[in-house]
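The complex is shown incomplete by one protein chain, all other protein chains being positioned as in the whole.
Going by the order they are written in, the chains are A and B; count residues from 1 in each one.
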Amino acid sequence: MSLDLGLPALERAAPRLMRTEPLLNMRDISKSYGNVRALRHVDAAVYPGEVMGIVGESGSGKSTLLRMMNLEDTPDSGDYTLRLPGRENENLFDLTRYERRMLCARNIGIVYQNPHLGLLMKHSSSGNVAERLLIAGERSFEVLRDKAREALDASEFPLDRMDARPIELSGGMQQRVQLAKAIALEPALLLLDEPTTGLDVSVQALVLDTLKRLQRDRRITMVLVSHDLGVIRTMADRVMVMRHGEVVEQGLADQVFQDPQHPYTQQLVHAKL
Amino acid sequence: MTTTPLLRVQGLTKTFRMYHLDSMLHAFEDISFDLYQGEFLLLRGHNGAGKSTLLRTIWRSYLPVAGQVLYASSHGEIDLANAADVDIALLRREEIGFVTQFLNARPRVAAQDIVAEPLRLAGATQAEALDQARHWLDQFGVRPELWRAYPSTFSGGEQQKVNLARALILPQKLLLLDEPTASLDVGARAALVRRLADLKAHGVAIIGVFHHPGDVAELIDREINLNTRVIADQSAEEEHVAV
């Protein structure tokens, strides 16, 4: 579909004021699963300290893109850099599986919609957090305990239940355990895949509130994927709108919501608000 | 006052294209003006003339379809109409303020913390920031017993006072005001005018939309009347241009 928008292009070529480089930079990502083109020439840049929201309906490719950011999958083409000390110019998709796993464990936290993906349901909650630290090489039981407690506390998880198994906890509490696990190593990047979908509205608000506090206090860079525009609107500084594996629009959150440029975004905004 | 303008708006045009109606809505066309440090510019016009739209276009909530908004930031000159999102985000944090009628109250954040936040982000210590925050809450007439409460439970008028205290606590270079006096009581309105005069004296350039411009009459340097724009009359606005 060719649209004559007569408007500033998605990627503005204007000279930049800030010298800040993106923390996350993905260029020209394409991925097909059989005949399905999940991602088509997607570019994404996320700057330090911001919350990037990715919206789109099921099958738009937003979760696929997030999985790529977490190095769980590799694209057919395109590259991915994170500005981590000593790795600035490394295409992370070229790393071996082992290197990817270590890099993710140390630098990227993720919260999945489905807690079964992110948690070991029959181990203690604190143990789930500790596992992340164990992968990174922490070998002191007391330090593991302290750091797990600290991360759970920051996620506003009730500490008297820190050794309860996630399977015994409510959905909102399970998400807090996932969050604690994700932030335990103070990652450079926190990925959130529909973190509040499926929770009661009141619980959802509390989890989002915790996320906002974390973001404010720790300036964690976040990428938030959701089909819920309300969630994106509360959380995101900038927004990418995806459809059929393509980014149709991106901009500052208030701009995308108040003055959507693409017909699909307009439809989305008007339908949901 | 320096000789180079802080803001040079040239040929700014905003049109909304509404795909679901298959139509275009012209908000304003070919707006040009210069704004200097310490100047207070009033936007006039009847409802729907595009006053708020112009403010939001400068703020970049709206993307203009033509024209430039050249802004002399402390990092260098930049066209707000065409700048990268991150630059806009930076300028919003450091140099440009936008005050609306509505407070973005967040759950479980105390009034004084909401007000102190811009100072905290700008590097002030917690104690300094809180001190300043309490001062401005007091100035706008928020009772001390409410300072530690959560504004999400406040009345509209009290929320607006918190909102103003937050928006005006940190002197910026450019301030955009969208009917800030709506729902304010007399005392708070007077405090607002005092604060604006103070900011203006310190060189802050202000563009404002006021329901009762009389409130700020002594501050106004210049006016732009959007009614006089060719395109901005009612008939043109309701004309749906086929696309």
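In the analysis below, a contact is a pair of C-beta atoms (placed from the backbone, for glycine too) under 8 Å apart; a residue touches a chain by one contact, two chains touch by 3 or more.
Operating definition for what follows: contacts and distances are computed from a predicted model.
Per its UniProt record, the hidden chain corresponds to "Alpha-D-ribose 1-methylphosphonate 5-phosphate C-P lyase" from the list "XdhC family protein", "Alpha-D-ribose 1-methylphosphonate 5-phosphate C-P lyase", "Beta-lysine 5,6-aminomutase beta subunit" or "ABC transporter permease". Contacts of the undisplayed chain with visible chains (whole complex): A. Touch with the chain omitted from the figure is made, among A:Glu142, A:Asp160 or A:Asp217, by A:Glu142.
Within the complete assembly, A:Ser124 is the residue of A:Ser124, A:Thr197 or A:Gln267 that touches the hidden chain.
Of the candidate positions A:Glu57, A:Asp94, A:Asp163 or A:Glu186, contact with the unshown chain belongs to A:Asp163.
Within the complete assembly, residues 97-98, 101, 120, 123-124, 126-127, 130-132, 134-135, 139-144, 163 of subunit A touch the chain that is not shown.
The rule we apply is simple: only the chains that are shown with their structure count from here on.
Between the Cα centres of subunit A and subunit B there is a gap of 32 Å. Within the complex, the subunit A residues that touch subunit B are 5-8, 12, 14-18, 20, 47, 50, 205, 209, 212, 216, 237-238, 250-252, 254-255, 258-259, 261, 263, 266-267, 270. Subunit B makes touch with subunit A in their complex at residues 16-20, 56, 60-63, 65, 73, 75-76, 78-79, 81-91, 106-108, 117.
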